[in-house]
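A single protein chain has been omitted; all remaining protein chains appear in their positions.
Entry: chain A
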Amino acid sequence: MDYALEIRNLTKKYNGFTLDHINLALPSGCIMGFIGENGAGKTTTIKLILDLIKKDSGEIYILGEEISKSQRILKEKIGVVMDECCFPENLDIKEINFIMKKIYKTWDESLFRQYYTRFGLKEKQPVKEYSRGMKMKLSITCALSHGSQILILDEATSGLDPIVRDEILDVFLEFIQDERHSIFISSHIISDLEKICDYITFLHKGKIIFNDSKDLLLEKYGVLKCSESELKTVDSSAIIGYRKSGFGVEALVEREKIAGSLLVDPASIEDIMLYYIREGKK
């Protein structure tokens, strides 16, 4: 299988935080959601992927190549959206187009115009007058306008209203129609990722908890609602985590290990993440 992004045993140590032997693989033509709490190491991982910080050990391959070895040519094919818009504030769209034309050999001016017109960005407005939504749209427009084969997005939808987010997610889904294209997206807004992702990777305190196809995860896990005494009858290896309330217990369980007449509701990706890291971990 061809992988758009492959990470093997990636490790980076800081004082008080270690990104610990990260392994993940994003098949070409797919979208991978990268989830985890604040400070889990998502941005650190993305910075390592882009060679903005130096890894302690491990290997990173983007489109089959190591980024630190084939920088220029490879980076033409990577579209990046950071968690902020990084253009200096006095520039406007026309100037950004002019500059990017000189930076990317593959810069597609007409595609750029098409996207910024679609997003309703004004040509002569400097970046500093943009709202957060407009800034993110500008970053996404740039990431899509130079023959990118993989998009790497760090919190590209956070801080945006649902309408803008939906608009942006549609653009991502259009991008992925070409089977050579892939997306690696980190986000706090798990419902967004649930809408578009094929794979979900969950990072917690610098370690990967799971890295699976979304459908498989949704199939595998469920939320069991029962009384405390009923929970005790359940095979303990089936319980990932649980939460007690006035009405009984809710537990994230592996569906196939639950026998009998107990009621298991479908779990969302958000449920899975929350039960893994929150209270009552078995």
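Note that a residue touches a chain if its C-beta (ideal position, glycine included) is under 8 Å from a C-beta of that chain, and two chains touch if they have at least 3 such contacts; residues count from 1.
Throughout what follows, contacts and distances are computed from a predicted model.
For the chain not present in this complex, what protein name does its UniProt entry give, out of "Spore coat protein YsxE", "Sulfide dehydrogenase (Flavoprotein) subunit SudA", "ABC-2 transporter permease" or "beta-galactosidase"?
The UniProt record for the chain left out of view names it "ABC-2 transporter permease".
Touching the hidden chain in the complete assembly: which of A:66, A:84 or A:166 does that?
Once the missing chain is taken into account, the touching residue is A:84.
Touching the left-out chain: which of A:25, A:99 or A:209?
Of the listed residues, the one touching the omitted chain is A:99.
One chain is left out of this view; which of A:37, A:51 or A:230 touches it in the full complex?
Touches the omitted chain: A:51.
Could I get the residues of chain A that touch the absent chain, sorted low to high?
47, 50-54, 71-73, 75-76, 78, 80, 82, 84-91, 95, 98-105, 152
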